Structures are given as C-alpha cells and as structure tokens.
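Here the complex is missing one protein chain, while the rest keep their positions.
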Amino acid sequence: MRFAFTEDQRLLAGTVAESLAKACPPALVRAARTDPAVRTGEAWSALAELGFLGAQMEDFTLLDTVLAWQEIGRACVPGPLVETAVVAPLLLPFDSPWLPKIAEGRAVVSVKCAENPYLLDADLADLLLLPELAEDVALTEHKSVDATRRLFSAEWATAPAGAAADHAAVAVAAQLLGLSRWLIGTSVAYAGQRKQFGKVIGSFQALKHQLANVAIKVEFATPVVHRAAYSLTHGLPTASRDASAAKVAAGGAAGLAARTALQVHGGIGYTDELDLFLWLSRVWALRAAWGDERWHRARLRAALLDGELLDGAVRLP
Amino acid sequence: MRFAFTEDQRLLAGTVAESLAKACPPALVRAARTDPAVRTGEAWSALAELGFLGAQMEDFTLLDTVLAWQEIGRACVPGPLVETAVVAPLLLPFDSPWLPKIAEGRAVVSVKCAENPYLLDADLADLLLLPELAEDVALTEHKSVDATRRLFSAEWATAPAGAAADHAAVAVAAQLLGLSRWLIGTSVAYAGQRKQFGKVIGSFQALKHQLANVAIKVEFATPVVHRAAYSLTHGLPTASRDASAAKVAAGGAAGLAARTALQVHGGIGYTDELDLFLWLSRVWALRAAWGDERWHRARLRAALLDGELLDGAVRLP
Amino acid sequence: MDLNFTPSQQAFRAEVREWLAANVPGPLPSMDTAEGFELHREWERKLAGARLSVISWPEEFGGRSASITDWLIFEEEYWAAGAPGRVSQNGIFLLAPTILHYGTDEQKARFLPKMARAEEIWAQAWSEPEAGSDLASLRATATPDGDGWRLSGQKTWSSRAVYAHWGFGLFRSDPASERHRGLSYFLFPLDSEGITVRPIAQLDGEAGFAEIFFDNVYVPGDQVLGELGQGWHVAMATTSSERGLTLRSPGRFMAVADRLLELARQSGDQTLQDAAVQAWLDSDAYRLHTFAAVARLEEGVELGPASSLMKVFWSELDLALHEIALELRGADAALADRWLDGFLFALAGPIYAGTNEIQRNIIAERVLGMPR
Partner (left out) sequence: MDLNFTPSQQAFRAEVREWLAANVPGPLPSMDTAEGFELHREWERKLAGARLSVISWPEEFGGRSASITDWLIFEEEYWAAGAPGRVSQNGIFLLAPTILHYGTDEQKARFLPKMARAEEIWAQAWSEPEAGSDLASLRATATPDGDGWRLSGQKTWSSRAVYAHWGFGLFRSDPASERHRGLSYFLFPLDSEGITVRPIAQLDGEAGFAEIFFDNVYVPGDQVLGELGQGWHVAMATTSSERGLTLRSPGRFMAVADRLLELARQSGDQTLQDAAVQAWLDSDAYRLHTFAAVARLEEGVELGPASSLMKVFWSELDLALHEIALELRGADAALADRWLDGFLFALAGPIYAGTNEIQRNIIAERVLGMPR
C-alpha cells in the first residue's frame, strides 16, 4: 500500500508545466478564441515535442500522465488534446498509420460517442472517430460556452466508447483540478491586493472561509482522481465507478472554485482586463464534457446501490 | 390581494405569548422530561382558559391561529396540543361529546394515522384516534429524541387523516418557525457576551454570516407557512401542496437554526446549564412529525411535475 | 388576508397579457450593441404608446399611477411573455423614484416624460475604481463655477453608458468632507464637453459597462438633484421604500422557475427534479414574501435593512435556478444559449447592488443586532 507517485511521474508533470509556461501563456489562450490555428498551434507542438502526445504509444499509462493533465488544466491549454492523445490511441488499432502522426503532432482527432455527443474542434480535425473512423460527415457548429472550444454535432449513430471514455473522463477531471488550483491561487493573490473599506479584502473572514471551502473540496477531490487513474491503469473491476467518482468530485470542486473566484474578483472578473473568464469558461465547458455529472451520478448510483458493493483495490476483497 | 393578518389574529397570538410567558417557562419544559403530569399541566390549562383549545369549535380557522402556533413553538410548549386542538375537532363528528371536554382542557387526544405513525403522549391520552375512535389498543413505547414528547406505536391498521393531517402539518410548521426565532434570539444574545481571543464571538464575521443565513431561511419560510394556513382555511385546490411546502420550508429552516445555534454555543449547548438542548430536541422531533420532509417532498414532486401546475390563489387562474 | 386579485387587477392583467401577446417581438440583439440598443428603444416607445412603460408613475409623466400590486402583476406578465429587457432600466427604476421624490417641478417636467418614451436613455455612474462596494469612499469632485459646477474624476461599471444620452451619480461637492457627507447628486448629458466614455470589453464579447472620465465638465446648477451635500441620503432614500421591491420583482424569477419545471418534467432524474421543485418553491416563497412586504408598505412600515434579506435571497435563488437548469441540460450545458446567458447574468447577482457579504453583515448587525 503506497498511495504516491513515482519520481518520474512527478518529473513528467514538472516538464510539461515548464514547457507550457512558455508555450501556452494566457495570451495564447485568449487568442484561441478568435484564431483557429492557435488551438492546435504552439502549445500543441510543444506537447508533441515532449513526446506527450505519443505517450500512450510509448506505454505510458494514465497513472503516468494524470499529474501532467493537471498541469495542462492549470495552463488552460486549448485544443482536442484528450480526444487526440488519450481517446484515439485506445480506439484505433495498434498498427494504425494515424498513431505515429498523432505522436508527432501532425494529426488532430475529434471524437463523438455515447458518452460525449459533441465533436470538439472538429473544424481542425484530420480524423473523426464516431467512435469508428468516419469520413464525409455533415457537421453542424453550436455556439460554445468556451470560445476556445468549438463544438459540433454530427448526424451519425453513436456507440459507447467504454474504457476510452473512462480514460477521457479522468484526464478531464485532472484538468479540472489544475484549473481549480489556478483559480484559488489567482483569487488569493487578487484578494491580497484589492482594498475595500480601507482593508485588503483578503483579510475579511467571510472571504477567507469561502476560499478555505474551495481548498477543502479540491484537496479531497485530488486523491479520488488519482485513484481513478490507478484503477483504469490496472483494469480494476471498479475502474468505471472510480472514473465517475473522479469526474463528479473534480467537477463539483471546480464549479465551486469558479463561482468563488468570480465572487472574490467582483465585476472585473467578467472583463477583458483579466484572464479569469477564460479559466471560468473552461471549467464550465469541461464539466459538461465526457459525461456530465448527472450521467456519472447515475452510474455511481447503479454501481453502489444496485450492483453488489465491489471493493476497490484499496479495500480488502 | 392583501397578504397580512388582521388585528384580531395578531392579538390572539399576543395573548397566547403573554400567558405562555407565565404558564410555560423553560423550567416547566425541563420538568416535562421527567414528570408526565407537566405535559398536560399548567400550560395546557392556560391555553384552555384562553379558549385556544376550543378555538376550532368556535369557528376559528387555522389562519386565525397560525400566528399563535408560532408562539406555542417559541415557548416550546409540551403535550399533544396539535393532536387535541387541531386534529381531533376535524376528525370527530361535530356533535361528539368529546369536543366540549377538549375545549375545557379535560380531554387529551393522541392520534395515529398514515401521515403520522407514532402516537404522541398516548400515556396521558383520554382518547385515541387511529384515526377512528379506538379502544383497548396495545401500545408500545419508543425512546424519543425529545424527552418531553413520549412516542408510542399501536398494532392497528392505519388510514390517512387527509385534511386533518394537512392542518396538523401546518400547525407544526408554525411551531418550527417559533422555535427557530427563539434559537436565533438566544444565539445572538449568547454571541454578544461570550468572549474568545479577547473579542465577543458575535463580532466575528463568520459567525455573523452563519446567523444571517438562518435569518434568511426563516424569513422566507414564514410566508410559505402563512399561505398554507390560508389555502387550508379556504379549501383551495393547492391546499395539500401548500401544506407540504410549509412543512418542508419550516423544517429546513429550523434544522439550520438548530445546527447553527449549537455551533454558536459550543459544548455548553449540550449541557444542563442551558435550556438550549430542549429547543433543539423539539426541532428534531417536529421535523419527523406529521409527515417527514421526504414524504412531503414526494407529494410536492407529484403535485408540481405530474399533476398539471395548479395556480394557487395568489396566481391568476 | 385575501390572496385574490380584485376584478380591476384581473382586468389589468388580462389587458397586459393580451397586449404583450400581440406585440412582444422575437429575441432582439443585445441592448449593449448599437443595433440592439436602438431596437430596444423602439420597443420602449411601443410600450410607452400603450402607457405600459412606467405604469407606476403619475399620468402627467406617462404613467397610470398604478399600485405596487398592479406593478407586480405587470412584471409577472412581462417576464412570462418573454418580453425584451428594459434598456431604460437605470432611468425608470433607479433615477425616476428619486426625481419623483426630490426633484423640482421643472426637473420632473424636463426629464420624466422623455425617460418614459425612451427619448433619453440614462446610465448610472455610482462606482469608482477604488470605490466598488464602498460607495462612501467616492473621490470624483464637483467644484463651484458661477451658477453651476465643474465635475472631475472617474466613474466605472456604468451600465448602458456606451450608448446612453444622460448619466447620474454622486460627486464630492465639499472637498473638506469625508465618507457619506459632502456628496451631491448630479445629472449630466454624456455628450458634455470633457466627458470621455470608454467601453469595458467583457470576455464574452459585448461591452455592457463603461468607464466615464470627467475632465472639468460644466453642469448648470439646476442639474443637481435634491439638496446640495445631501447626495448620499437622496440616493439611498428610495432604496428601502418601494424601489427595493420594484427592482427585483418576483415575476422575473417565476418565469424562469416555470421554464425550469418544464425542463425537469422532461428529465427522468428524480434528484434534479426535486432540486427544480425546490427552486420553484423558493421562487414562489420570494413572490409571497414580496406580497407580504407590499402589505407592510401599505401599512406605512418601511422595508429598512430587511431589504438585505431579499437581496441575498433573490440573488442566490437566481443562481440556483440556472445551475439546476444547466445540470438538467447535461452535455448541452456546454452550449451557449438562453440558459447559459441567464447563468452568467445570475453569477453577477451576489456581486452588484452591494455584495452578499456586505448584505449579510447588514442582516447580522442591523436586523439581528449583532455587534459591529
């Protein structure tokens, strides 16, 4: 029993964070709202160069990459990364010519399946999986809550993507954790300098307690996401349940983080003068992606109430 | 459209409050835990003398008495008052010889029905309604959360009490409002004198906001309870729905008031040195009486989702 | 207690419902775009034509001298019909009650009729960069100049200011004064010489707000509202009266709650259905609470700090209504639509008009009497 990551796993996350600090500054996220190329531009290439897009082809597991996905969330990286780097390698045959292209960052994938009805950034996709490889599909665009994520629907019968969808849900949950931590840090910093009634607002107890509540929710969502990565990596019988628990926990924590961050910032949080709104929109978009919370809750209810209570690896069979 | 009480209705509440201030001091509530006679003692006689126990026989409606029921809650009056003064007159035939006895305070009634499975203070009852008049019923006592309310079960087929149960639910909801207001006042007073870290704890913002939240919940539960009294009095089609809304709103507000009051008082709130715990126990007992919240929520769900949306009197048909 | 509407109130409701059914346009572009602004003004003129733009005002200024109850009925019908937002909101809801109470006959005659017909749209200029929630720390100044005044300083979070014609706000007319004292209430045309309006771009596109820069702007003496130096009291006086009610009338939330129940009916998820039912009941509770408040006002009891209870309740109710709706929409919650717009707007509720933190302080200190 050792619930901790290896040095290598932490190192990978650190490297990803470092390269994103350069390749994905807020200005790039901002630009992604209007310039399509940005969504698969610098940040995308940087992750390809690191070998991150091809990590799964190199037998890196979700447990190896989950900490890095948190950093990708923290940096609010745009583009269909989860679909391309996580889902496609699990859905495509191991000898598919697409895999090396994905690893090199030369192939962008968008996915539609029972668990995820909208195709993300299909306007940039070289390959559509629905969930089988598909061609000449009529796409309809829908205005998205997050201008850096363009959403499309396709007239096409959907099938469930199963384990691939569970992997995606956990990669998204990890991003929600990273987004939450950015929101906490940014709010604490703002509250430390903004003055009202002659005091920095961060010294008001009501505000301290609101941010403390966010910190608590994020703190206890984190091990749930990490456990889900472990369960999927080891193909445990509780893997799907654990993935749903991760998405619900991270989504709830991020939702509270977003609401609180806006409350701390006040009206200026809506404005173009700050980057806050980009991170808020990403939170709202990801909560609805790869299984909204209602969908995951239904799965949890079935697993914990109807099915007999499978003990996860951390509980003795 | 005038959502206000008449002078007479307010006067009645004032008179009841006044006489209970004398006839039902905390010491009496305290004694009711151990001395059975107290549960139908002084306070009971005082309400009989005021004519309150016979009010319904004198054509006083629930709308006339709902403010008084709030005062009865505030004073934490023990005994099966709702069962005797509200339910029995609605279940017994208008010419029943029991009615004058009830009005004079010489008859104590305990009720079991589909909406309220446990007989309150059956040990003192002259008359059991299940819901028909019943005799030689075998009673089993159960330890009660509120030592001033003794609960009994009876081997007896139950039937719904219908409108009588709705009236009881609203009288109980009104008591929950009164209990909540007492809890707020007592907590504010305690927070104003208890010192920690060199300040009265009532000056800490976190504590202010907790009590403000209770005040908000109670403030907005109040008109819901009053509207239910109106709907039942006028036999509106929404009467049952409104009664359920009242019980749920008042129960939720009182639950928060109880939890917050204990948090404000700290450990001493559990002790015999204060009366607080008597009021807390009453809140917990009444939340479960005459339809627990789960039961009322199910009714509300059915009324608002399944049935077509009946507009109450305050919405234009 | 009588929860029935009088025949005349029912007749009025019927008239409003009928008129709206015949005249409400399809969704208009945002009133914070040039095109949308004009289309919203057009709608206001149409309302005025039916004497429905400012029903609570005296007839002479374009109203019907309607009671608060009539006003609440009008709002219920207005929101239920999905009619456009009110581009003249700042003027008719925030400024007009103050003019009616403190204005000179000349000011009333000069400003109210044009306001009622949306010939002049008003922007509010309360906040300053360093005075968001803390209005009393205002710095913008008014210095005497002959019969008039010179305004200098900066205002921010001015809604409508980008396209509006006139503005109103508080300026410090007594340089020696502090906090609430020495402020005066000024009315000024936004095209005055020395005024610069800079839109505040929002990340979701539109610019609903603007900053207003005042560089020695001349304002004649008859554009001071109420007594000189009494600006704070003038501005606050109406908040605890009817205004507190008319600003956030329940009709708006009931209309959303009714739509939410529709969503819930289509869902098989009992948990979210129960949440929707509770939110609908809370909207109904807010509506009942409002009618009770109206009765108190009619008995001459002012709302006072109790209006803080209402502010916290409606703002968190509005948020809950939209959060539950988004949960019910599932994967579609990622799509920008009416529900999402409502959610983004609702998120601002706990922030503006006095943050909910400040409102809770007021409730604790002035309603419950806890120590400062």
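All chains are identified by letter, namely A, B and C, in their written order; residue positions are counted from 1 within each chain.
Just so it is clear, a residue touches a chain if its C-beta (ideal position, glycine included) is under 8 Å from a C-beta of that chain, and two chains touch if they have at least 3 such contacts.
Everything numeric here is computed off the predicted structure, so don't read it as measured data.
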Which residue of C:44, C:274 or C:318 touches the chain not shown here: C:274
Contacting the left-out chain in the complete assembly, out of B:65, B:84, B:116 or B:233: B:116
Absent-chain interface as seen on chain A, which is shown: 1-6, 63, 184, 188, 191-192, 200, 202-203, 205, 208-209, 211-213, 215-216, 219-224, 226-227, 230, 245, 248-249, 297, 300-301, 304-305, 309, 312-314, 316
Where the missing chain touches chain C, by residue: 269-271, 274
Residues belonging to chain B that touch the chain removed from view: 116-118, 142-147, 149, 151, 195-198, 204, 206-207, 259, 262-263, 266-267, 270-273, 277-278, 281, 284-285, 287-289, 292-295, 297-298
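To be clear about the criterion, only the chains that are shown with their structure count from here on.
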Separation of mean Cα positions, chain B and chain A [Å, integer]: 50
Centre distance in Å when chain B and chain C are each reduced to the mean of their C-alpha atoms: 39
Multi-chain contact sites of chain C, meaning residues that touch two or more partners: 357, 360
Where chain A touches two or more other chains, by residue: 204, 206
